[in-house]
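With one protein chain held back, the other chains of the complex are shown just where they sit.
Now for subunit A:
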Amino acid sequence: MSDAPAQLKVLVLVKYVPDAQFDRHLTGESPRLDRSDSILSELDEYAVEAALQLIEAHGGAKAGHEVTVLTMGPAAASNAVKKSLQMGATRGVHLNDDALAGSDAAATSLALAEAIRHEGGFDLVFTGMSSTDGETSLVPSQLAERLGLPQVTLVSEVSLDGGDIVARRDGDTETQYVRAPLPALVSVTDQFEEPRYPNFKGIIGAKKKKTTPLSLAELGLGADQVGAAGSWTEVASSEARPARTAGTVITDQGDAGVKLADFLADRKLL
C-alpha cells in the first residue's frame, strides 16, 4: 500500500436537473425535459459533501487539497457548479457544446471521460448514485471503464487509508467495507451524511472562484461522437405519466384497522 497523496485532487461530477419541486413538463416536440428551473441534482449534493468531508478530514483546502466539480450541460448547468462552489468546492469545469444535446449515457460518459483526462491528475472521482432525471445510473460505471479506474458503487461512507480508499456499502443483508487503490471512482448514495447548506461566506466566496469552460474541440471530440449522433440508444417514445391520483382516506369508525389491512391485502402487500 502506498502513501496518501500529499495534496489530494478530488473530482466530483455534478449534473444539473429540473427542480423536482416544480412540475416537470415536457417541452416542444422532442422528448426532452424543459430545464428552465434547473438545479444541482440533489443526489449529486451527497457526492459533493463526500468529497468535501474527505479533504476536510485531511486538513481541507488550507492543506492544499482540492475539490473540482465538473458538469456537462447547457449554460444553465452553471447553477450546479455554482451551488457546489458555494458549498466549498475549489473550482469548477463546465463542458458546454451545442452538439452534446441529446447525448445518451454512453455519449455522456465519453465526453465526461475526455474532460476528466483533459483536466488530469485526479486521485478520486466522486459521482452521484443516479441522476434524478435520466436515472440510468450508467454514467459512473461507464466512466470507470473508459478511464480504467477501480470503481466502488453505492457508498455511504469513505475514508483514506494510506493510498487506498476505504468505502462502506450498505446492502440489504450486510455492510461491506471495500478497499481500492487510488486513483479510483466512487458513487455516493443518499445514505451519506446530509449535504451542508452553503453559508453566506461560501456564497460570497463562490463568486471569486474560477470555472473553466470546455468545448468539444478542446477535448478532440467531433460532433458525431456525441449527441444523438454519438448515442448508442435513442428514446423511441416518451409521454407524460398520468398525475398521481389522490390517496385513499380511511376514516376511523372503529373499523379502520380492518379497512387498512384489506387495502394492503388487495395490493398483495400483506
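A few remarks follow.
By definition in this document, a contact is a pair of C-beta atoms (placed from the backbone, for glycine too) under 8 Å apart; a residue touches a chain by one contact, two chains touch by 3 or more; residues count from 1.
To be clear about the criterion, contacts and distances are computed from a predicted model.
Per the UniProt record, the chain missing from the shown structure is "Acyl-CoA dehydrogenase", taken from the list "Molybdopterin synthase sulfur carrier subunit", "Acyl-CoA dehydrogenase", "Recombination protein RecR" or "Phosphocarrier protein HPr".
Checked against the full complex, the candidates A:R91, A:R146 or A:R196 give a single residue touching the omitted chain, namely A:R196.
Across A:A63, A:A101, A:I204 or A:A229, the residue that sits in touch with the chain not pictured is A:I204. On the side of subunit A, touch with the chain left out of the figure occurs at residues 82, 86, 196-201, 203-204, 207.
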